Structures are given as C-alpha cells and as structure tokens.
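One structure, pasted below without further comment.
Yeah, one chain of the complex is gone here, protein chain that is, but the others are all in their spots.
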Amino acid sequence: MTTTSKGLEKAPIPPRSSQSRLVGSVSRIRELGLFIVLILIVAIVSIQVPRFLSPSNIEQILLSIAILAIVAVGETLVVLTRNVDLSVGSMVGLTAFFVANLFKQQPGTNLVLAILLGCAVGLVLGAINGLIVTVGRVPAIIVTLGTLYVYRGLDFVIAGGSQVSASDVPDSFLNLATARIGLFGVGVPALIIFAAAIALIFAYLLHSTRSGRQLYAIGSNPEAARLVGIRSDLLVFGTFMLSGLLCGFAGVLWGARFATVDATAATGLELQVVAAVVVGGVNIFGGSGTIIGAMLGAIVLGTIDDALNLLKLSQFWLQAIDGAAILVAVTLDSFITRWLQRTLVVRRQR
Amino acid sequence: GGGSTGGSSSGGNNSGGTGGGQPLNITFLPKAINNPYFDSAASGGKSAAGELKGTFKQVGPSSASASEQVTWITNLTQQHVSAIVVSANDPNALAPALKQAMSQGVKVVSYDSDVAPDARQVFVNQANAEDIGRTEVQILGKQINYTGQIAILSAASTATNQNTWIKYMQDELSKPQYKGMSLVKTVYGNDDDQTSFNDTLSLLQAYPNLKGIISPTTVGIAAAARAIESVNKGGKVALTGLGTPNQMRKYVKDGTVQQFALWDPGKLGYLAYYAAAALVQGKITGKEGDSFDAGTLGKKTIGANGAILLGPPTIFSKDNIDQFNF
Amino acid sequence: MIKERAKALVNSWDAFLVVLLLLAIVYGSFRSPYFLTAFNFSALTRDLMEKAIMALPMTLIIIAGEIDLSVASVLGLTSVLLGVLWNAGIPLWLCIVIALLVGAIAGLLNGLLVTRLGLPSLVVTLGTLALYRGLAYVIIGDQAVSSFPADFTSFGFGSVPGTLIPWPFVVFVILALLFLALLHRSWVGRQIYAIGNNQEAARFAGIHVARIKLLLFVLSGLLAALAGIVFTSRFASARPDNALGFELDVVTIVLLGGVNIFGGRGTLIGVILSLFIIGALRNALGLTNISGDIQNIVVGILLIFSVLGPNVVQRIREALARRQMVAGGSPKKV
C-alpha cells in the first residue's frame, strides 16, 4: 500500500548533506541536552561520593524508579496525543490493592492469573478514561482529574480501613519485586528488566509503526490529523487503554515491592510521573518527545534524589533541593538544547 | 488566657450537664480514616458502644490533615453529637474548633495524639511517652550489642507524639552504656508506605554500616521491614519500633525483626469511648482525681493534665506474636 | 443589546452552574436538617476561603494559557515564615508584610522562569511546588508555631461582630470584586483573553505578553501568601504541611467553573459558582457523615459530568436536528 510519486518525472535524488540531517535530529538533541545534565550530576556527585557510581548504587537508583518508569511510558503515549492522564496514581493504587487483596481473600490464587487480573483492572479503568475523552468529548485533564478522585475513592470503598500485609500474600508474589534475572552473567533485578523491556518495546512501536507516528500527528495538530484521515479517536482511546494497562501492571509490582498495601498506595504518583515525562522533554502540549526521553527524565530525577541522600543532607532539605533540581535540570536542558541547536544548525538550509 | 477559657468551658459543661440518661452519640475522629491502627481502635470503641447501648461513628480525613479535621469538627458540632473523640494531627490547629464545640455542649476526648489541654476535657493516653522512648532504645541496644550506627524512621516531622518519643530516645542514648551507639539520622516517612520504604533504602545506601533502625510508627516499621528484606539485609540491620502484630508477623517469623512494641489499640478505643460516655453522662468533668468505670478495663482515674493512662505497651516477639490478632 | 445578553446568559455555562448550585442546596437541605442554617453557611464559607482566594488568580492564569501548581506550597511557605518570624519577636504586622512579600517573590520566580526562559509553566510550577514546600520544611524543621496573639487568630476564626459573616469571607468578597473588574471589565482582562487565545497575535498587537503573565504569577504568589495568612490565622498554627495538596482542589474548582484548561475561555463568575457548588456539596455530604473519599468520588463525577452532560445533550440535539430536517446546523464539533 505504499504510495509513491511514481507518476511524476523522475528527478534525481539530491545529495544529502549532513547538516540537513542534523536539523532533523532536533528531537534527538532534546535528549542529548538532558543526557549532558545527567552526566554533570553524576560527575559532580561522584567526586564527593565515589560510591555513587558503584553497581549497587546504580541498581538502587534504577530500582527506585522502575515502577514509576512503567507508568511514565503510558503517560508519554497519552501526552504525545495532546492529552494527559492524571489518574495514574489512583489506577496504580487501586490495582495494587485489588491484587494484594485477592491473595488475602483467596490465598491460593495463581500468580499469573493475579497479574493478568491486575492488568485487566487497569485496562478497564484506562478504557473508561478513554471512552469519556473520545466519545464524550471531554478534555482529558478534566476526565482524569475526575477519575483521579473517583478511582481513589473506589479504592477507599473497597479497602475500607483494611490493609494487606506481607504475611497475607504468598512469597512468590513478593518475589516479583525482589527476584533477579540472569543477564549476561549478572543478576539484574526483575523490576528493572520489566521496566526496560516495556520502555524498549514502546519506544520501538512509537518509532516504527504507522500508529506510533500517528500519535505524534494527533498531538501536533489534531485538526490536520483528521484531514489526513487518521482515526484519532481510536488511537487516543488506545493510548488511554495502554496507560491503564501499564498502570495495572505497575500496580501489581507496587504490591509486590511494598508488600504493605492500603487504600492510600501510590497517592500523588501522578505528579512524579508527569514531572519525569516533562523533564524528559516530552512536550506537555503533545506532538514531540520520546519514550527514551521520558525514561531519561525519570532517571535524572531518581539520580538527583539518590545523590542528595548520599550527600547525607538533612531530610528537611531534600524536598527543597529536589524542587530546585527539577528547575535547574529543565533550565540547563533548555539552554543546552538551544546552544546545540544554534551551533550545530547555524542556519536552516534552503 | 488558656486557664480562663478552660474554666468557662467547664462552666458550660456544668450548666449543660444534666447527669445520666443522656443519649450516647459519640463520634471518633482519628488522624486519618482507613488506617488499620485507628480501625482497631474503632473496633474497641464499637464494642464499648455496644456495652453502653450508645452509638458509635467514625469520620475523618482520608490522609492525615489538620485542616480537614477542623472541617469535620464543625460538621459534628452542628450535628450536636454528644462527644467527639479525636486524635489530633496538630494540637493547636484543632483547638479553636474544639473549643467552639465544647462551648456548644459537645464533650471532647482526645486519644492517641493529644490536643492543647484547654481544647479537650480528657486525654486517653496509650502509654507513657517516656517509657516508649526509652524502651525502644533499650530493645535495640540489646540487639546490636550497644555498638554501631542507628537511625530513626519517624512519621511526619510535625507529629507531636513522635517528636516527644524521639526526644526521650535521644536522652536515653546519652546515657553511658550507649556510648558505642550513634544516632546518625532521623528521617520522616510521613506515615506513607512508599516514602517510608524509600527512606529506609536511602538510609541503607547512605550508611552502609548502619546497625539498627527504630521506627516508632506502625506504617514506618512495616515499610522498613520490607525494605530491609528486599535488599537482603534481614538480620544484619536490626529493626524495632511500634507496629501491629498482623503487619509484622511475617517479618518476625522470618527473622527480619526480633522485637517490637505496641499497646492494644482496641483497648485504647474502648477506653476512650468509656471516658467520653462518662463525660456525657456527667460522671466525670475531667478534673484530676475523677474516676469512672471502664468496663473490662476496670476503674480508671484521671491523672494530671486530664490524662488517663491505658497501661504499659506489649512487647511482641516470635514467642507471643501468634496470640494477637490486630 | 440587553436582550441579547440575557439570552446569552441563559445559554451559558454560568446559568448551568447556577442551576447546579441550587440543586446542591436543595439536596443539602433534604439530606440534613442542619444544612440550611446560618451557622452552617458561615462554617461552609469559612472552610472555602483559602482555596477561594487562590482560585481568583488561578482563573486568570489558566485563561492566559498557563498554570500555577505551586500555590499551595507558597501558602505553606508563607504560613511557616509567619510563624518563625513571629516567634523571633518581630511585630505581627511586619511578619505579615514580609510573608506577603515573599509570596510575591515566589510568584515572581515562577513568572520569570516562564516568561524569560520560555519554560512551560506546568514544569516550572511542578518544580517550585516541591521547592517552596521544601523551603517550608527547611525553615521550620520539626517545629510548629502556634503561639499567635488572640487578635490574629480571631480574624481567621471570628466573624464580623453581630453577624455570622467570617472575616476571611469579607476579604474574599473585596478581592473577588477587584478580580471581576480586572478580568471582565478592564483592558487587562481583554488582553489576558487574547493571550490565552492566540499568544502570537497578542504579541503582534502590541500586548506585553511576558509582562502580563509575570504580573499574573506575582499576583498568584501574593494571594497564595494572603491565603497562607488566613490559613495560619484560622488554625493558629504554622506548619510546613499546611494546605498540602490544595493545588489540585483549586484547579478542580477553576475547571468546574468552565475555564478552558488550554486558555482563552471561562469566566470568574463560573469559578465562584463552582467554588460554592463544591463547598455546599461537600458540606451536605459531611453533615451526614459521608467520608471524604466518597465526597471525592462525587466531586470527581460532577467534574466529568459537568462537561460530559452538556456535550451529550448537544450531540443528541444535533443528531435529532440532522434527522428531522435535512437543512440542519453545522455538524462541526467545538
């Protein structure tokens, strides 16, 4: 079905200049800027605390953001289409409780079944969001702000004051979060592998499928997307479903990792996720950004937190510096990106 | 001004108090609802209500917030409940609203976490703060042979009871037998599982030689236990504090935690309900020396500052944990 | 002219909100005998005032196409500052002035980052949400100040003598009138709408886009500080976690008020109505001891249905129109 301009007079392909290619890699420059910020942080901190770069610490950083990263993948998809999903924290919390409680109520539940059920719950919640957005024509921020309250409320209704503790769930479930998988002869925590695999899969889909590219188109100019015949509603609905699905899976992992689950699990996660996504250079108004960028964003934020901890700052300082770090990171990133653009692409080629 | 306000409010009580026969319409207002600890307390309150043929209700914010508690206090005041039993997120923020409630004839009992003394009639104290603080340090000291770095994982940095306990812990640590132990850091998990969990991991990363952690909060100790276990440091880093047996059962059995303490929150709620009922029925006014019958807990007497003490906490270990279910 | 306006009002969002408010009140009075009392309305109103004060500039900021998520943190920061300064023996009026100043500076920083560096406000204020809240913790540590003079605390908790009108409500009414005039009457308001609708065209029309946005952020910081003072006074307590999470409530109020999150559309009247709708509903539910979570479910559903409902009605009407007469209206959606 590939359409070509075969009918037109065959013109020779003009020579490609490397400069013109660079213009096209503006999106890559975005990530480069953030990457430099990351390197700067790492360099400065590891001079102070050499242990910062030890494998165990790196593992700790990645572990601390793994669940967040999975949620951020879904959020990125949604944000790319000029929508937003603020209900992720509530969806994670609800599925986390649902799955943990399942083990508590029905002790013999099969692990795989529980995971699937958790994902299914997330999928349904995401589908509800998607339906109201696409069929109901309600702006996503309103819908998901509403379901942020509603899903959390449901969580409270289901949980009441009860709590699931570590002793209520089987070890096989808890092992999801602590297991290690051998990879190149090293034991890598399963959580990190889950997150990395999900990120890579979706990065690939976004880059190499038509639907993936169409998400960018929708976010970039919804009206034009309609004009070129993109089925925007279907795709937007799909991204909300995926966001729900990933939240469902993240909820399962959440239960496994923290073991104690009550109705407040993952409260406020949405702000962290949105922070990671936007620090990662995904345009909050849609149309540009990548999964890799969002992952970098999460890593940068996780690294900052870890660095502050290793520098043994009083905890009272943590939040303030965390906030300042976000500002510095995005400011630096914006300067670096602009500088790179200016030096690499002196003038647009004509 | 505190004394005079207290006087006038108790004067209001006297004029309004018509003795026994008052309907018992008592509402619990915990720091946050949907918290297992307060839920246990509520079940105690409920059984007391059953014994006294009163009504029991529990309302409150979904996350520990003083301002939402104030909203609830005004709500309850307008419904003219006969008593509010409150665990304060902030001792002073609640005071004006509670005083207003008292001025309208509503009795106020604080439990678990006190409010300003002039804003309630009695305080049902779960345990002596000094005992709790010192006992925690003693337990941990024994476990780590009185040597090494330790840290504290608290709830909110502004939680009054936590801060009082921490103060006594520090005092205890300054005694000579603890000279080999050093308190390296106090962190605040805000009674949130994830925060407490991550705080613990951060402690373990930043202080690789850490020997022990005290977490005098039920949320914190459970999250810390899971965190220690998740990095396979169970048994290498000692953990103690205040926790519920149900949450801690797994970790006690697998050796991550040897000992921890808690009073029975059910009994706390039970006692608080009885105290509120006694106030409503005019059996007590909140004066030091007043005494009342507290059902299965026997006769209780009001001590200094209008406080009623529940009794010493229970220390849980492998040997006794299966006898408890809360 | 007048007829036209009346007609526009009947069809408008604001009219819809008025109906909603009336429904909430009717519902409340059926639910609880304590609802329709002066004392209750006084309490209900008092409870809303910090959010109400912050919602005023938030409305303008969102109409201008930006957002300020840091308001609740500014509230916390100024509250703590007030306490610490007061504890240090500084006269109260000076504490208040300093707190307001710091609030304005906090807003200024937001504004500068947004206008000078061109960073999206969502990201900037997400950062300062953490920064300002963090500074509150840095300043006060594990302390809390509550030793405020009675005169000060009676402002937050007291009423205009002889009435049940809370003092903070008086402050809010004055501010609301000022903001109404600013947004709906003055040229600044016109420029704010223009910026929210088409920032570039506004710039080409000689509007100082950056300056106006800066002004709005400063205003937002200033009023968040004022809300902080009211809050501190009402609870007689300066704590770093004061008003934690209020930003979400404020945004919810503004959005339910019909303000377009992408800027350019909405009215202040709508926001004020929505404020009282949410307040009345929560109060009515609270009076019957329905817990906060269920209240949240109700508010969440209300938020969604307030937009979904009219959409559905509109679509049904369009579909019917198309079916009935072939020469129907435009099927183009808004």
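Note that the chains are named A, B and C in the order they appear, and that numbering of residues resets to 1 at the start of each chain.
The rule is short, and it goes like this: a contact is a pair of C-beta atoms (placed from the backbone, for glycine too) under 8 Å apart; a residue touches a chain by one contact, two chains touch by 3 or more.
Definition applied: contacts and distances are computed from a predicted model.
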Protein that the absent chain corresponds to, by UniProt name, given "Oxaloacetate decarboxylase beta chain", "Pyruvate synthase subunit PorD", "ABC transmembrane type-1 domain-containing protein" or "Ribose import ATP-binding protein RbsA 1": "Ribose import ATP-binding protein RbsA 1"
Touched by the hidden chain, which of the shown chains? A, C
Among C:Trp13, C:Tyr193, C:Phe217 or C:Phe235, single out the residue that touches the unshown chain. C:Tyr193
Given C:Arg31, C:Arg203 or C:Arg315, the one touching the chain that is not displayed: C:Arg203
The one of A:Ile230, A:Ala265, A:Met295 or A:Leu327 in touch with the missing chain is A:Ile230
So one chain is hidden, and I want to know which residue out of C:Arg116, C:Arg185 or C:Arg317 touches that hidden chain in the complete assembly. C:Arg185
Note that chain A touches the chain not displayed via residues 1-14, 16, 20-26, 207-210, 212-214, 216-217, 219-221, 223-231, 283, 287-288, 346-350
Touching residues of chain C against the unshown chain: what are they? 181, 184-187, 189-191, 193-194, 197-198, 200-208, 264-265, 326-332
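Note that only the chains that are shown with their structure count from here on.
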Taking chains as nodes and touches as edges, what kind of graph is this: line, ring, star, complete or other? complete
The chain pair joined by the most C-beta contacts is A-C
When centres are defined as mean Cα positions, the distance from chain A to chain B in whole Å is 38
Using CA atom averages as chain centres, what separation in Å is found between chain A and chain C? 30
Distance between chain B and chain C based on Cα centroids, please, to the nearest Å. 35
If a residue has to touch 2 or more other chains to count, which residues of chain A qualify? 156, 263, 316
Two or more partner chains touched - positions in chain B: 33-34, 62-63, 157, 188
Flag every residue of chain C that touches chain B in the complex, lowest number first. 32, 34, 37, 39-40, 43, 47, 137, 141-144, 146, 150, 153, 157, 231, 234-237, 239-245, 283, 286-287, 289, 291-293, 296
Contacting residues of chain B [partner chain C, same complex]: 1, 27, 33-34, 57, 59-63, 65-68, 70-72, 74-75, 78-79, 90-97, 100, 116, 156-158, 163, 188
Listed in rising order, chain A residues that touch chain B in their complex are 51, 57, 60, 64, 156, 159-163, 165-167, 177-178, 257-267, 305-306, 309-310, 312, 315-316
